[in-house]
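Only a single protein chain was left out; the remaining protein chains are all shown in position.
This part shows chain A:
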């Protein structure tokens, strides 16, 4: 079977890679939050998850390899970079475009356009906050655990990054997946679209709740 790829069709590649990188990032995000939320089951549970993610079961002393986490952080940074470079082309960059958008939204009442504007705004906030998170984790992977993370989040004040990051990223990801589904035709009719939209809202609320609960659950471990 010979598959010949047309490299020169840049627009198609860009659109595909925006959708694809977005979906992978969203799946990672939700998996990541579920793993972190192990703190809700107590320090031991989170410890076990953190060590397992460092592949402790492969090392003889059971300590694992914290650099695995650094590799994941680098990989996510690369994916996010691809996503940003492509997505930035869709954002209104010039003043003229911003005014056109503003004027249109003033005259025309359309909720999915407002939803997109939130996605764009949260995207820019994530662009600012995500590098901080990736740097903190990637440069000190061995500190991940009930005590280490609690120290970082509450004693060093990193919750000021994590809380806004949590809120924006959970909005952005759910809206994004909703849009990708509609974009490529997953919703056959308007009923399934409104169902998808409801699911999107529920997913956002559920993950923000779990995220905030997890952040609070670190509090007792901060000494």
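We adopt the following convention: a residue touches a chain if its C-beta (ideal position, glycine included) is under 8 Å from a C-beta of that chain, and two chains touch if they have at least 3 such contacts; residues count from 1.
Going forward, contacts and distances are computed from a predicted model.
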Completion exercise
Per UniProt, and picking from "ABC transporter ATP-binding protein", "Cation acetate symporter", "Helicase SNF" or "succinate dehydrogenase", the hidden chain is "succinate dehydrogenase"
Handout entry: Hidden partner chain, touching residue among A:12, A:58, A:128 or A:205
Key = A:12
Completion exercise
Given A:53, A:187 or A:212, the correct residue touching the omitted chain is A:187
Handout entry: In chain A, positions touching the absent partner
Key = 3-6, 9, 11-16, 89-90, 92, 97, 100-101, 103-105, 107-110, 112-113, 116, 179, 182-185, 187-190, 193
